[in-house]
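Take a look at the structure set out below.
One protein chain is absent from this view; the other protein chains keep their places.
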Amino acid sequence: MDFDLNDEQRLLKESVERLTTDRYAFETRGKVMAAEPGWSAQMWGQYAELGLLALPFSSDHGGMDGGPVETMIVMEAFGKALTLEPFFTTVVLSGGFLRHGASDDQKAALIPQIADGSLKLAFAQTEKQSRYDLFDVAATARRDGDGFVIDGAKSVVLHGDSAGKFIVTARTGGERRYKGGIGVFIVDADASGVSRRGYRTQDGHRAAEVLFESVRVGADAVVGDPDDGFPLVERVVDEAIAALCAEAVGAMERMHELTVDYLKVRKQFGVPIGKFQVLQHAAADMFVALEQARSMTMLATMMCQDEDAAARRSALSAAKVQVGKSGKFVGETAIQLHGGVGMTMEFPVGHYFKRTTMIDATFGNAEHHLARIAGGASLIAA
Amino acid sequence: MDFDLNDEQRLLKESVERLTTDRYAFETRGKVMAAEPGWSAQMWGQYAELGLLALPFSSDHGGMDGGPVETMIVMEAFGKALTLEPFFTTVVLSGGFLRHGASDDQKAALIPQIADGSLKLAFAQTEKQSRYDLFDVAATARRDGDGFVIDGAKSVVLHGDSAGKFIVTARTGGERRYKGGIGVFIVDADASGVSRRGYRTQDGHRAAEVLFESVRVGADAVVGDPDDGFPLVERVVDEAIAALCAEAVGAMERMHELTVDYLKVRKQFGVPIGKFQVLQHAAADMFVALEQARSMTMLATMMCQDEDAAARRSALSAAKVQVGKSGKFVGETAIQLHGGVGMTMEFPVGHYFKRTTMIDATFGNAEHHLARIAGGASLIAA
Amino acid sequence: MDLTFTPEEIAFRDEVRTFFREALPADIHKKMAEGHHVGKEDIVTWQRILNEKGWAVPHWPVEHGGTGWGPMKQYIFQEEMQRTPAPSPLQFGVFMVGPVIYTFGNDAQKAQFLPRIANIDDWWCQGFSEPGSGSDLASLRTSAKRNGDHFVVNGQKTWTTLAQYADWIFCLVRTNPEAEKKQQGISFVLIDMKTPGIDVRPIQTIDGGHEVNEVFFDDVRVPVENLVGEENRGWDYAKFLLGNERTNIARVGVSKQRLERIRALAAQVSENDRPLIEAPWFREKLAATEIELKALEMTQLRVVAADAKRGNKGQPDPASSILKIKGSQIQQATTDLLMDVVGPFALPFQEGEDDFSNEMPIAPVWAGPAAPTYFNWRKISIYGGSNEIQKNIIAKAILGL
Partner (left out) sequence: MDLTFTPEEIAFRDEVRTFFREALPADIHKKMAEGHHVGKEDIVTWQRILNEKGWAVPHWPVEHGGTGWGPMKQYIFQEEMQRTPAPSPLQFGVFMVGPVIYTFGNDAQKAQFLPRIANIDDWWCQGFSEPGSGSDLASLRTSAKRNGDHFVVNGQKTWTTLAQYADWIFCLVRTNPEAEKKQQGISFVLIDMKTPGIDVRPIQTIDGGHEVNEVFFDDVRVPVENLVGEENRGWDYAKFLLGNERTNIARVGVSKQRLERIRALAAQVSENDRPLIEAPWFREKLAATEIELKALEMTQLRVVAADAKRGNKGQPDPASSILKIKGSQIQQATTDLLMDVVGPFALPFQEGEDDFSNEMPIAPVWAGPAAPTYFNWRKISIYGGSNEIQKNIIAKAILGL
């Protein structure tokens, strides 16, 4: 058992952190967020240059052969810097579908475009009724000759407004909540019948509502088995959850640092407020919550490629619960200890709080995953 | 709306508190607990003299016409003093069955004996499988001529070892968990076929396992409708819950006082530990929890005679949840703030903690009642 | 002890409830019921309806427009207003500066300001907090130097709620920097917001709203007749003002209304293909919050009743710290529950102040305010004496630690 990064991983961590520290200061981020498209094309280019956009892909397709640990490193750094670019949706999430489900032809066609920064992708999954259930799919993919005709409305498609292509779940058979009969399709954003409306999310990211109306795709648009794509979806989302946990840990770490720093400089009653024992203990409690979240994120990172799907899902749900709970506690306490200034847009801490809150609401919040674990087997049997 | 006691109630409160303060100091209590029968016959005589044993009964039968508020006053004082006598089981619980279910003949026969202290009663209800479900009754009462033959085993019968008579639930018809078909019977402790084994409970009270083997009782042993006694059981237990809440509030109040006193005298690092802000806030949190419990106990006291059974049960469950949660928090925090000495038999605080813990486990703990409320209608609709 | 409302109290509650339901304009009611912001106009409209009815300032002395109701009726009135739900009156006028003026002000001030507060002809804001003076309010530094028949005010106030609409601001200013203790040497002055030298700058909060402001004073000339009470006695008036918050502080009616709404909304969304309201975890979380609220309501009523007993002297009761602590925790718990209800639809953010509704097809439409409210309501445990300060008060004033 070894918790240390190897030399290459340490180098990766340093490079990403140097880049974000140098180029993504809080003020810069504010300007990026305020302007169109809500993220920085320049940074995107930098990520490409650094190889981050090629990170998890096989070197056979021009990738860097990075694994979950490399993704964790990048996402944690992005969490610390609160980056706004569509890395998660393009590389981790949509990239996951390509890595685990796509044909060699699909990979050869798309991965180089992702790696060089020219193609962004988004995962069109959530529907009005689906809440957090990945298998709850009302969108349909009707067979039409060799291809399919897709109909459906997808909500809160993260970075869906800037995506060149969508990864879309649609039903090829079965009832709305049947776990079989779900297909995964690659659909051009400018295909006939696709329309979208982009908007900002609470945390300053972007998302879109996307409508698919009789959108025709060819057989080459199918990722994996069109009649049994759900295991693929689960697997990719588990990896995505691990990545989101890492981002949340980065954000929590910064909230904790910012808070401790503030306790040292803010004076009331003639002393730094960090001299008050109640606030010291609150900061200590934050630290404990942060470290517990970090531990579970490491577990999630390790487990997200586990071949035992039940054990994998259980560990990932456990991590999402811990990270959700820790994030909520760390965020709420950070704001409370900052007092009023923590609630202003001018101070960074509130932005981190918003991000961790939205991460909790992505792919199932703590309550959702706790109920899931509670419905299953023991987590601790060995 | 009026939260104040009237003059008679104030007088009652003062009398009971004077009695327990004068005659039931912590050391005295320890001796009483260590000796047989585990409670003080002398105090029992005092209660009789003061009219406490006649308190809730109608003056038609020699009672004092006291209502729930009077019971609350006495139980809260008993909670403060941690009295050990079978007041709750005899007067509140069994007395409740007499008040709400018994015939005039039964009342005339028994209440004077209770009032003068010569008769103790106990409620034989819990069974091995029943947990907190009052309607889960496996004991049977088979009709036999005019009377009944009772068979069954009852567990954790509070003060069952000293009772002269038992109030027993037994099934006259239906399946084990059917809410109809439950009868309530008065059974002599020395009747043929009754055997018992007494023991101490965790909090220094007494209880017994009681076995009923072909115990024959006459028609005059039936309290209320032998085929539909369950509403009576619920009603009486609701009153009993209100009384237990009051006792718990008394105990919590003392735990809080003892803790605050300790914080003022115990020195570490050269200062009274009450100067440490973290301990101050813990004591403040205890205070808040105590006052919330007190509020809900008042509500329970008011509602335990409400004719709307659903509203009554819901309010009583809510009070049991609040008092259970507050009791746990106050008790655990009291021990923590006392440090090691709080865990010793020599210090009073641990004894209070044990009592509130056992009150939580009586007639349904906080989790049980929360699940019950969650299954029902809103508590706050007006 | 009788914990039921008297028949008179019940009749009063029904009268108030009926009036609120009938008199509150439907559009304002809709905004309130759906958790949206209400704007200045809505607050003014509603206040004038109340004033017309004679209920603008029930808690004031009768000679200034009050109703003469006792604390229990006042409590019922506020509770019903919150449950309707109707907009609360602008507290800076009706609950803050009004009572200070009728208690410590002179006749001219009473005549000039009180009727205009009741009818909200003037919009008031509060100039207490400063960047360096939050929990430690007495360390404030905004100065007022006497110069003939004027004070000249210099300094900065912050967290000034709704100052963007304000006609007047009441301020704590330091008139004697030489005073021995920092609580001494502070005065309470009323300042016309149109006076030259005042600059209001918005503070944007993380929920995306604009409720609070910084207010800068640069050689602002304030006539001496705008001093309330005695010079250098302002700290006493401020304490009086803050002690008056008691009956309203727990906001039980607000939480009740929100929990009822959450219960209704949770029946409209599904989890695991059944209504969320049927999920055991959600029901237990909701029930646990309802129990806490029920207990708080009883605690609140105990404080109100004790108040009534004492003759409503308006003395600060340290027990009100319980109301503040539990009230804020429960209000925040309701925002948390609403986040559970909206699930992934917490994410979309709608631009444009005071409009958090989701356009179609983002669904459901009522999900819009969930996250902004969750963020915004973090303030409840911070302002008006943070929960940490409240626990200090309990520890010192009640427990003697």
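Here the chain labels run A, B and C in written order, and each chain numbers its own residues starting at 1.
The working rule: a residue touches a chain if its C-beta (ideal position, glycine included) is under 8 Å from a C-beta of that chain, and two chains touch if they have at least 3 such contacts.
No experiment lies behind these values; they were computed from the predicted model shown.
Engineer: With touch as defined up top, name the shown chains that contact the chain not shown.
Structural biologist: Even though it is not drawn, that chain still touches A, B, C.
Engineer: So one chain is hidden, and I want to know which residue out of A:Asp2, A:Glu36 or A:Asp146 touches that hidden chain in the complete assembly.
Structural biologist: In the full complex, the listed residue that touches the missing chain is A:Asp2.
Engineer: Please identify which residue in A:Ser58, A:Gln113, A:Gln280 or A:Thr344 touches the non-displayed chain.
Structural biologist: A:Gln280
Engineer: For review purposes, identify every residue of chain A that touches the missing chain, sorted by number.
Structural biologist: 1-6, 9, 69, 260, 263-264, 274-275, 277, 279-281, 283-285, 287-288, 291-293, 295-296, 298-299, 301-302, 315, 318, 321-322, 370-371, 373-375, 378-382
Engineer: Tell me, which residues in chain C touch the chain that this view leaves out?
Structural biologist: Touching the missing chain: residues 280-281, 284.
Engineer: Tell me which stretches of chain B touch the chain missing from the display.
Structural biologist: Where chain B meets the chain not shown: residues 126, 128-129, 131-133, 136, 153, 155-156, 177, 197, 199-203, 207, 209, 211, 267-270, 276, 278-279, 332, 335-336, 339-340, 342-346, 350-351, 353-354, 357-358, 361-362, 365, 367-368, 370-371.
Rule of thumb we're sticking to: only the chains that are shown with their structure count from here on.
Engineer: Greatest Cα-centroid separation from chain C: which chain?
Structural biologist: It is B whose centre lies farthest from that of chain C.
Engineer: Averaged over CA atoms, how far is the centre of chain B from the centre of chain C? Could you give it in whole Å?
Structural biologist: Computed value for the inter-centroid distance: 43 Å.
Engineer: Taking each chain's centre as its mean C-alpha position, how far apart are chain A and chain B in Å?
Structural biologist: Taking the average C-alpha coordinate of chain A and of chain B, the gap between them is 54 Å.
Engineer: Find every residue in chain C that makes contact with two or more other chains and list them.
Structural biologist: In chain C, residues 388, 391 touch at least two other chains, as defined above.
Engineer: Residues touching two or more other chains, restricted to chain B: which are they?
Structural biologist: Residue numbers touching two or more other chains: 277, 281.
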